[in-house]
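With one protein chain held back, the other chains of the complex are shown just where they sit.
The block that comes next holds chain A.
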Amino acid sequence: MSDARNQARAVLEGPDIHRALTRIAHEILERTKGAQSVVLLGIPTRGATLARRIAERIAQFEGVKVPVGAIDITMYRDDLRMRPARPLGRTELPAEGVDGRTVVLVDDVLYSGRTVRAALDALNDVGRPRAVQLATLVDRGHRELPIRADYVGKNLPTSKTEKVKVFLEETDGRDAVVLIREDAARDTQHSGDSKEDAR
């Protein structure tokens, strides 16, 4: 790979991600007064991993066992007709359900806000939470819908021509958030996070 195309830059390394998730866990505990009746729902694939990590930290800090699950949003996307049908992710709701609880949606990157809108629709079909909040590891701006995160790991100013890719130990063998410039982005598209490509 030539230097001109090799413009991927790690903006968060393992310890940074670790600290960001620790802070988010503390903030959730603070904002929800001890995370009673909180349910963490991650958006597959990496949001689901992040939700599990946050739940582990909450359990560690205050001994509260927060129900964790995943909610797949593929069937609720607004851009389904723009690309071939995609494989579905896994939806796993905790046995307690979401009715009357505070659901914290967890995603890796917040960008246009369309994924979160789809998640709100999906959530509507599985129950009626008392409140819904949003946690994201990276907020890269460029919102296209009136959506805002309640818990943010890192605000990352980006250009629309850049891509943000999140790597997590559980799925990718390492922890990192990488910012990729457009010309380099083209090369990594195939291996990249499909959720990013879709935007």
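Keep this in mind: contacts are C-beta pairs under 8 Å (C-beta built on N, C-alpha and C of every residue); 3 or more make two chains touch, one makes a residue touch a chain; residues count from 1.
Throughout what follows, contacts and distances are computed from a predicted model.
Set against the options "Aspartate carbamoyltransferase", "L-arabinose ABC transporter ATP-binding protein", "Peptide/nickel transport system permease protein" or "Aminomethyltransferase", the UniProt name belonging to the omitted chain is "Aspartate carbamoyltransferase". Note that of A:Asp121, A:Asp150 or A:Asp172, the residue touching the chain absent from this view is A:Asp121. Screening A:Gln7, A:Thr91 or A:Thr158 for touch with the missing chain picks out A:Thr91.
Residue A:Leu80 is the one among A:Val11, A:Val64, A:Leu80 or A:Leu120 that touches the chain not shown.
Residues 72, 75-76, 80-91, 121, 125-126 of chain A touch the missing chain (whole complex, contact as defined above).
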